[in-house]
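Moving on to chain A:
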Amino acid sequence: MVSALATARPLESAVWAALHDVHDPEIPTISVVDLGVVGRVEASAGHVRVELLPTFIGCPAIDVMRASVEQRLAGFADEVAVEISYSEPWTSERITPEGRARLRASGFGPPGPALDDDRLLPVLPVAECPYCGSRDTTLENAFGPTLCRAIYHCTTCSQPFEQFKAV
Partner candidate 1 sequence: MSTELRRPTRQVLEPDLPRFDRRDLEPNARDALAGLLLTMADDEFVIGFWDSEWTGIAPMLEEDVAFSSIAQDEIGHARLFYEMLAQLTGDGADRLAFGREADEYRHAMLVDHARSDWAFSIARRWLYETADAVRLEALKESTFTPLREVVAKVRREERYHLMHIDAWLRRLAEAGEEPRARLVEALSRLAPDAPSVFTPLAGEELLVEAGILAAPMAQLAGHWSSAAAETLAKLRLPAPPVEPPTAEGRDHRPPSDAFAWLWGEFTSVARLEEGVEW
Partner candidate 2 sequence: MGRGARTDVFEIFRQEKDGDPMRHAGNVVAPDVELATHYAREMYSRRNESVRLWIVPRGQITDLSDPDLLQPPLDRSFKKPGGYVMRDKLEVAKRRAATEKGTDVD
């Protein structure tokens, strides 16, 4: 019993460390941990279970991430289960500060605060240009090349940029 408890924590830490190696298939600089898509991690002798929380239900990247996580964790236990879960909805606030910095560095605007559940019609917040930091930006399209991103244009530096949508 004692040995089981003593080994569970190192295994769990090892799993989390390994998850830092799994990146968003489209943005190779950001890990699934920093994106906040990792939910619960359970690690005990012989069994590892990782929950992934999709950003948007229809996003095809979650299937790729799931396969990558399975591959990365192969061998960590006799039984490795990677499940997509809705036990808590992924919200844009789950992106870590490290994640936000890496998004900016890749030219993406990190999302604003999660929208209040009861407000059905969100007012899109002012977006800050990830290139020059200006807030003089215009929304070009609330929909973008992927489900999670909108398209903005920076008046100050004349660059278009993709902005993560708050959900």
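Here is how the candidates were picked: all candidates are chains of the complex that A comes from, given by their letters.
Going forward, a residue touches a chain if its C-beta (ideal position, glycine included) is under 8 Å from a C-beta of that chain, and two chains touch if they have at least 3 such contacts; residues count from 1.
In this text, all values refer to a predicted model and were calculated from it rather than measured experimentally.
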Among 1 or 2, which touches chain A when you look at the whole complex? 1
Candidate 1-facing residues of chain A, complex: 3, 7, 10-11, 14, 45, 54, 56-59, 70, 74-83, 85-91, 115, 117, 119-122, 140-147, 151, 165, 167
